[in-house]
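Excluded from the complex is one protein chain; the other protein chains are retained at their positions.
Just so it is clear, A and B label the chains in written order, and each chain counts residues from 1 on its own.
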Amino acid sequence: MEVLAATVETLRIPQVVDLTAIVIGALTGGLLAAREGFAVSGVLLLAVSGGLGGGLIRDVLLASAPPVALTDPAYLPTVAVTAAVTFYFSGWLSRLTRLLVVLDALTLGFFTVIGAQKAQLAELPSASVVFLGTLTAVGGTLIRDVLLAQRADIVGPGPYNAVAALIGASVLTVLAGPLDLPPLPVAAIVITLVAGLRVLSVWRG
Amino acid sequence: MEVLAATVETLRIPQVVDLTAIVIGALTGGLLAAREGFAVSGVLLLAVSGGLGGGLIRDVLLASAPPVALTDPAYLPTVAVTAAVTFYFSGWLSRLTRLLVVLDALTLGFFTVIGAQKAQLAELPSASVVFLGTLTAVGGTLIRDVLLAQRADIVGPGPYNAVAALIGASVLTVLAGPLDLPPLPVAAIVITLVAGLRVLSVWRG
Partner (left out) sequence: MEVLAATVETLRIPQVVDLTAIVIGALTGGLLAAREGFAVSGVLLLAVSGGLGGGLIRDVLLASAPPVALTDPAYLPTVAVTAAVTFYFSGWLSRLTRLLVVLDALTLGFFTVIGAQKAQLAELPSASVVFLGTLTAVGGTLIRDVLLAQRADIVGPGPYNAVAALIGASVLTVLAGPLDLPPLPVAAIVITLVAGLRVLSVWRG
């Protein structure tokens, strides 16, 4: 019951947005695998990490029930279909670099918001809300880097998606806490902020 | 109570088979560590990953209670004894390559079945049953690869244990779902299938 309530509460953002973010996350992960010439199982694995990894880490840390990625019957099949499409059309998809950068940045913002809002619903302190928002956003990339045995992106000074998520989650804590704005405008502001910071950082290299 | 019931339900396969699979998993992990010349702590760590890693990941994702690997008093001691034996007799054990390949393949099938059946008992959707079956089967190898900082086996096109587990878990979902066969024959069929695919793939390189 508690789980259902929590899910309904967080999904102030319509489910279609939710699934879109998962598709983009899976697409980005799968494309990287396809570009490195991985087998179909590798593409599937990186698509799962990219689309569901952040949410899996978040839900395991919240420890209230099995992760939404496992209880919602739509998530895993969506990722599997995305992985298959990515595997067979990777050449064509790779040409959409610019579009992908923008979509990927929006996904980063979306995952930040979902992670932070879920932590707020669990009544965790503000610092933990920021932590879970950031970790949900970068979790997929972390898992990918770990599976590929490459030094986690996050420690370097490169295009800073972790920093963008951290700033976004902090702003969310202020807007939703002391200022007490309603969740939907807060989500819109934070997603725009995180995506903007991310796109800027990619453009500036 | 809930945990106990779930354990009893899944252990339609006798506990001796369960412990045997853990011993084989621990043995395979420990042997690899011994061959690489690791200290006894390394052999112990890889034996724990190989024997209990998949189950630990599965139970953490199911989020209902501490992992069976921790609550069952037989599991960790069994792995510790196996690690000690592996450490001192690794030279002799290494000669049993053929036997180990077959036992390892059976263990892969067994872990697939236990993971999938536990996900079914938790009433997760079919895609999650397949996911958890596969992850339980390859989890130990994943943890090992991560600890050794080597690119996860699973992304490569090599001897495909992840694919064998994925096919096995999918077949299980069909046999136990729409066809509604009883658990024990389903387990036997799936274990044979996964082990057969795995042995075949090792033989063909």
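A few comments on the model shown:
Here is the rule we use: a residue touches a chain if its C-beta (ideal position, glycine included) is under 8 Å from a C-beta of that chain, and two chains touch if they have at least 3 such contacts.
If you're wondering where the values come from, they're calculated on a predicted model, not measured in any experiment.
The chain not shown here is touched by just one of A:Ile24, A:Leu44, A:Ala105 or A:Ala162, and that residue is A:Ala162. Across the entire complex, the residue among A:Val102, A:Ala122 or A:Val202 in touch with the chain not shown is A:Ala122. Residue-level contact of subunit A with the missing chain is found at 60-64, 119, 122, 124-128, 130-132, 142, 145-146, 149-152, 154-157, 160, 162-163, 166.
Residues of subunit B that touch the chain left out of the display are 33, 38-39, 41-42, 45-46, 48, 56, 59-60, 63-67, 70-73, 75-77, 80, 146-149.
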